[in-house]
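I am attaching a structure below and will ask some questions about it afterwards.
One chain of protein is taken out of this complex; the other chains stay put.
We just call them A, B and C in the order they show up, numbering each chain from 1.
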Amino acid sequence: MIDVLYFAWVRERIGVPRERIETSAATVMELITELKAREERYDWAFGDLASLRVAVDQELSSFEASLAGVRELAFFPPMTGG
Amino acid sequence: MIDVLYFAWVRERIGVPRERIETSAATVMELITELKAREERYDWAFGDLASLRVAVDQELSSFEASLAGVRELAFFPPMTGG
Amino acid sequence: MQVSVQAEPFDLGALTNAFAARVAGAGAVVTFTGLVRDNGGALAAMEIEHYPGMTEKAIAAMVDEAKTRWSLVDALVVHRYGRLAGGEAIMMVATAARHRADAFAAAEFLMDYLKSRAPFWKKELSADGAEWVAARDEDEAALKRW
Partner (left out) sequence: MQVSVQAEPFDLGALTNAFAARVAGAGAVVTFTGLVRDNGGALAAMEIEHYPGMTEKAIAAMVDEAKTRWSLVDALVVHRYGRLAGGEAIMMVATAARHRADAFAAAEFLMDYLKSRAPFWKKELSADGAEWVAARDEDEAALKRW
């Protein structure tokens, strides 16, 4: 079970700010593929990976990152702070 | 007659902050040469031209600048504002 | 180091005075303040979302990195989230150093990283509706200089 958080338009497309997901995916990319196959809203949110960023346990990471031991995952668009 | 102003250690070496000088010098450099010949304190203040700056009518200028029509001249070390 | 991620408005002047007063030994203080732009008088507002927990850690890491790169006496980052009106201050950075080059460089570095690496997202609210602010290519490119 992993806590998955969504921010900005990713959150709006998924429809919830966070959820707990049961998965056997080994990497972030595998989880994305799994979710996209599950429901249309995931396909919509994860359609363009170039405009998607991921944080693994609150550290910016890559889609190739392993999910072993990971507690929290977050998906969001490129940041626009400052 | 030209108003000549001195600042910082140039002022301290000359001993006055400003004076009116009667001169027929055609350029700043000619005036410097004339003053250095007049009194020791000028020789001391104008000894090292590399550490001296001149403003002609309140604009930074060069030692070669003409004195024709000039009302105010100022001598000082490199500036240290900010 | 002083880092604050907050919904409440902050007093830029009071924070700047307090920062300048406590950086004994510094000869240079630089501040940057980001404001909600009033676009030609059109009523502008902004909604800022962030990632509680990660935001504070990411900012603290940037400040630590700045301290290893430049000789800093102190640094401060304040960033708001929630709804902001036109003209309001979104965030501020302050840096203090003995010499100005370090203070300027560290402030620009922190701004470049806050723009593109701290988990904040801005939504612009105008008469035309609401729109997420897109990341600018220049902002990503700006990171390459460090």
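Rule of thumb we're sticking to: a contact is a pair of C-beta atoms (placed from the backbone, for glycine too) under 8 Å apart; a residue touches a chain by one contact, two chains touch by 3 or more.
Only a predicted model underlies this, so the values are computations on that prediction, with no experimental measurement involved.
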item	value
In the full complex, displayed partners of the excluded chain	B, C
Which of B:8, B:26 or B:49 contacts the chain that the document leaves out	B:8
Among C:20, C:45 or C:125, residue touching the chain not depicted	C:20
On chain C, residues whose C-beta touches the chain left out of the figure	11-17, 20-21, 23-41, 87, 89, 98, 100-101, 103-104, 107-108, 111, 138, 142
Residue ranges of chain B at the interface with the undisplayed chain	5, 7-9, 11, 55, 58-60, 74, 76-82
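We adopt the following convention: only the chains that are shown with their structure count from here on.
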item	value
Separation of chain A from chain C, taking each centre as the mean of its C-alpha atoms, in whole Å	26
Intercentroid distance (Cα basis), chain B paired with chain A, Å	72
